[in-house]
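As you look at this complex, bear in mind that one protein chain is not there, while each of the others sits in place.
The block that comes next holds chain A.
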Amino acid sequence: MIQTINLQKLFSTEEVETTALNGINMDVKDGEFVAIMGPSGCGKSTLLNILGLLDNPSDGDYNFYGTEVARMTERQRAQLRKGSIGFVFQSFNLIDELTVYENVELPLLYLKTPPEERKKRVEEALERMSIMHRRNHFPQQLSGGQQQRTAIARAVVAKPKLILADEPTGNLDSKNGEEVMKLLGELNDEGTTIIMVTHSPYDAGFAHRIVNLFDGKVVTENFHV
């Protein structure tokens, strides 16, 4: 269960101050699948980064599964993030020097999971994303869809409670995009909470609920069944 109250985010550069988020109130229940939509520059990524504990809000409160995190240090956030949140990005963000297998293994290494357990879980995740046969390839040797499946495998391997995805289909064709959305849907069916930013109404259709942002504010919320 996560909850934000009057979340603010200000970016100040030398000349201008940008209000990226302007009083966001938002609840996400366990097991929910939420899509965030809105025009470019309205603050979607900013919100997702804060929800994902990658950034601090300028003001407001953020309750993350019972912990107040809005004013935590970077170090505390990193500790909390570890193992509890999985990320999927538009541009995949795989490490080029590591193979598919090694990329997926990475979160478990940082969690100090014992080797056998690690192997089991990495293989499970690869199996599930159907990229087992590519386990020893490097990211550049894969198609965009395969790269994104690897990224999702990496996001789920530590069995996080929450997965955050920022335009996961943005760099993919419709077929690969569809596949990725199905995988996210399956994960959600198994109980993982998912928050996804997207520009595609079709993709948003996979979610239970759509939050529309405009100029850093929540304008509407649509519920599906």
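Heads up, the rule we're going with is that a residue touches a chain if its C-beta (ideal position, glycine included) is under 8 Å from a C-beta of that chain, and two chains touch if they have at least 3 such contacts; residues count from 1.
Just so we're on the same page, contacts and distances are computed from a predicted model.
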Of "Pyruvate dehydrogenase E1 component subunit alpha", "Glycerol kinase", "Quinol oxidase subunit 1" or "Permease", the UniProt protein name belonging to the chain not shown is "Permease"
Considering the complete complex, of A:K82, A:R128 or A:H199, the missing chain is touched by A:K82
Checked against the full complex, the residue among A:K44, A:R121 or A:R154 that touches the missing chain is A:R154
Per the whole complex, from A:N49, A:T169 or A:T198 the residue touching the absent chain is A:N49
Of the candidates A:T67, A:N93 or A:S174, the residue in contact with the absent chain is A:N93
Residues on chain A facing the left-out chain by the touch rule are 49, 54-55, 74-75, 78-79, 81-83, 87, 89, 91, 93-98, 102, 105-107, 109-112, 154, 158
